[in-house]
Structures are given as structure tokens and as C-alpha cells.
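Up next, subunit A:
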Amino acid sequence: MKRFALPLTAALLAATSLTALPAAAQTVLSLDEVPVGELDPGKASDYADSLLMFNVYDTLVLPAQGEPGYSPHLAESWEIDGNDFVVTLRQDVTFQSGNAMTAEDVVFSYDRIKALGQGLSFLFANVTGIEAVDDHTVRFSLDEPYSPFIASLVRLPIVDKQLVMDNLAEGDDEMGDWGEAFLSDNGAGTGAYVVVSHNPQEETVMEKNPDYFLGVPDAAPDTVRLRYGLEAATVRTLIAQNEHDISSQWLPPEVLRSLAGTGAQLLQETGGGAFYVKLNTTKAPLDDVNCRRALVSAFDYEAALQMVAITDEAAQGSPSTGAIPVGMFGANPADQILTRDMDAAREYLEACEYDPADFTLELSWIAEVPIEERFALLMQSNFSELGFNAQIQRVPWAMFTDLVTNPETTPHVSQIFVNAVTGDPDTLLYPMYHSSVAGTWQSPEYLDDAEVDELLERGRTAMTDEERDEAYSALNARLMDLAATIYGYDRQSIFAASNRVNVPALSSPEYAFGVDGMGFSFRLMEMTAE
Partner candidate 1 sequence: MQRTLYILLRNPMSMLGLLLVFIVVFSAIFADFIAPFPAHRGAVVDFANFNRAPEWPYIFGTDLVGRDIFTRIIYAFRISLMLGAVVLVIAVPIGVTIGLLAGYLGGWTEYVLMRLTDVFLSIPPLVLAMSIMGVLQPTLTNGMLAVTAMWWPWYTRLVYNITRSEKEEGYVLAAEVIGASRLHVMFREILPNCVPSILTKMTLDLGFVILIASSLSFLGLGVQPPTPDLGSMVAEGATYLPDSWWLTVFPGLAILVAVFGFNLVGDALRELLGADQ
Partner candidate 2 sequence: MTAPTLRISDLRLGFRRWAGTVEVLHGISMHIRKGERVALVGESGSGKSVTARIVLGLLQQVRSARISGLVEFEGQNLDTLSARDRARLRGTAMSMIFQDPTSSLNPVYTIGVQFHEVLRRRDPRLKMAEARQRAARALADVAIPNPDRVLDSYSFQLSGGMNQRVMIAMALANEPSLLLADEPGTALDVTVQAQTLRLMRDLVEEHDTSVLFISHNLGVVREFADRVYVIYKGRIVEHGPADSLFEDPRHPYTQALMRAVPRLTGGGIPDIEDVSEAYFAPLVVHEGCGEPEGAA
């Protein structure tokens, strides 16, 4: 035995030293996200999914860079015709398969999203029909005036109908499986990057699409490796060693801080979202508004911000001013920040019909987001000053989405991060507070308030910015009064990145997109030398 142990060790060492040789000439961008990466654009909802979607597929419009509003992308132009929207398509776009993109594909993509009913299909709830007027014109019919519709188009990726139909598998529908099996493994878009290999829990490898209709700059990475589920410690070291380029936004602040300390750059995305502590309004003692107000006042906003501070310039959050993130319609001014007020908290508690000693609050935190555990501990300690016992529960994300479907199993306190998926306050607030959508991961409050419903409707149907701002301001005040949510802080997504890559969309405000994940359009990134 001993005799071959030595040569083996020697072989191992020799093999190890071989890796020190120089790297290949192609530029490779390596980044990571939380698993799983859902490649099917009809099911895309999480960050990783969006990232894949924005690069493999294109949408009719794009958010404008560095300013509000939307600019045409696959669409050449659009116009509003009553409740309807009529979109004219570009004629020079081909899919990665070589098929030309036509109105048929847009109709198919829309129908597919509606049929699957997953992902963000709810964005199109008030679309009543779609019609290909000719090869390059599509008409969307809506049941009411709906101003955020153009914004919703950012979540309507256009799928190659011909390719999907060629690869249809059996299913319950007349359309078979709507290409579910095929699209969960393969790309069928027009996007700037082509899927080379895809494993939803490990990594997706993509390469430049040489025939992209806008062309892909040379500086953009030749190959992109999107890896799923890397540990924070791993990412930290890989970036420091220049073996990894961009981290996910879920790195804890300490890790980001030490990376910044080793010279890594910090990328920033302000997607119009916040850290929310949701209170279950159907469960005693939180069915009493005064008990909720007591908690809202007792929460230590300053400590929470301190926890997410990274460097003097960068933080994962900025002070919250109310129910709507600063910068959106209806938001309070930036200097009107929420603070802890124990006196007020005790007064509210007096007015509450329950005795805190009779209850143990369930404080849940999402297992995949380690920082939430610290918020849970913070709240446990904050609320105990009011006399509430609290029990901390670690809940995996998938469990959480199931628990909240029933008010009974929904914890007293849930913590979530929500961003406006299209950049519009409607897509942020409607899914959280409208009584018709209670009991999703975004709405564990089970809020049922006629005034809130009314204001939400008003906000989405108002056609001028002033009207919308007014509606959302009123909503903001009403939500603060109802105290169904503790608005922890306005969220900033911070990504650590190596110095091998430039990402204008995530580093300078004039190039920023107002939509989550859009900053990760790889074609707009630049690989620097090395």
C-alpha cells in the first residue's frame, strides 16, 4: 500500500501545478445567482430567470436608460387606441434559429404566458385579447384604460413559435405542453446570447449571438457562465482572486464590505423596491390595528439600516419614508424618514385590546436570505421591550410560498424583499395590498380594505402622472395608517464585481434601467483587458 501512496501524491501535486498555465484568449464572464435558473420565459419570475430572459429573449419595449419611460425594442412604435394598444414590429429581426420574427410569434408568446399562468402572467390580467393585424402589427385589447400596460410589455418575451411548434411534446392542452419541456432546456429567442448548456441548479452557459439584430459589441463577453447557488464565502474568494466577476445581490453586507476592501467594485441597482416586514392582519393580536402600530413604532429602523451598510458610499438600503419607495409616484420626500418611537409604541399598545403576554409572535425569515435572521433577532429584541414573546422560524422560500396561502398558517411576521418588476408602482403595490390577491408571498398581510382597493384601481387607471401621483400619495397615507407592514428600508441591490468587467448600467445613473435585472444585459457589459 505504502508503495503506491507516494507516487499517487506526487501525481496529484504534478497535476495541480498544471493548472497554473495561462488562460484562453476568449473573454468569459462568470456570475452567480440563487437557484434555480428557470429558462422558460413563460415561467420567469425570479431574478435569475429574468436575467436569462433578458439575454436570451427580447421584449417589445425596453425601459429607457437613465430616465423614466420606455423605448421601442422589437417594436418599432406603438400607439394607444382607446383601451387598446397597437404595436408595430421591426421587420429586420430574426430568431437565433434563423426564423424571422413576426406578429404571429408575439401572439403565440402572449397566449403561451396566459395558458401557463405562471411567472408574471398576472401582469396581463386585464388584457382581453390579442390579434395579429398583419405580419408586423399586433393589437392588444384591454378591458379598461391601463396605463402601466407598456411597462408590462417588459415582461413579455417573444418566443420563436415555429421552433416551439416543431418541438411540442404531449400535454393536456390542444397545444400539447406548449413547449414546456423544450423551453426549459433550450432557448428560442432573438436575444444577444445563445444558450450553450443549461442546468437549472448548476449553471447556464451562454455565447454571443453573432446575428443579433442590434449587433453585439466586441467588448461584450464572448461566453457567459451564470452559476447557481454558490456560497457567499466562495464568491468572496473567487472575486478576490479574479476568478469570478459578478456576485448575486444576496451577499451579506460583511462579505460585500470585505470584498470592497480587497479592491472589488460595487455595482448598484435601484429597482424601486424595499424591505418589507409583513404583519398578518387576520391573526390575534395583529388583527388589532393598535398592536400593529405598536410594532411599527417599536421597530429599530436605524439599526436595520446599520446592518445593511457596506461602505461610506454604498449601502444595501436607504431610509424608508413610508409605504412607497422614494422616487416613485406617491412617495414621501426623502427627508421624512421613519424612526423608532418607543413612547408612541407603548401608547398604541395601551390602546390595543390584547395583552402581549398572552401571545408568542412567530417571526419567520427566509432560509435563503441569511441577513433576515438578523432582522428576526432584531425584532425579537425590539418587540420584547413591549412585552411580546417572539419565536424565530427559519422557512425555506418554497415552504413560505405555501404557508402564506392560508391565513392560519401564515406567520405573524414575514420578511420579504419586493421590487417593482416593471418599475411601475402598480406592479409593486397592487399584488401586495389588493384584497383580491391576498395570500401570496407578496401579500401575507391578508389586507382587506375597501379604501386601499379603491386607491389601487385609481392609480392604475389614471392616465396622467399628476393623477397617479395623487392617488398613490393617498394610498401611501392610508397604508401607513393601517400599519399592516413595517417598511424597513428602501432597498438597493448591491453586487460585488471583479475589475475585469465594466457595467455602465449598474454603475452610472445615466445608463441605469429602472427595471430589475435589466442592468444584466450582457451585451452592454465590457470586458476589460486581463
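Here is how the candidates were picked: all candidates are chains of the complex that A comes from, given by their letters.
Basically, contacts are C-beta pairs under 8 Å (C-beta built on N, C-alpha and C of every residue); 3 or more make two chains touch, one makes a residue touch a chain; residues count from 1.
Computed from a prediction, not measured in an experiment: that's the story for all the values here.
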Selected partner (touches subunit A in the complex), from 1 or 2: 1
Parts of subunit A lying in touch with candidate 1, wherever the complex brings them together: 231-233, 236-237, 252, 254-255, 258, 303, 306-307, 367, 370, 373-374, 376-378, 380-381, 384, 390, 392-394
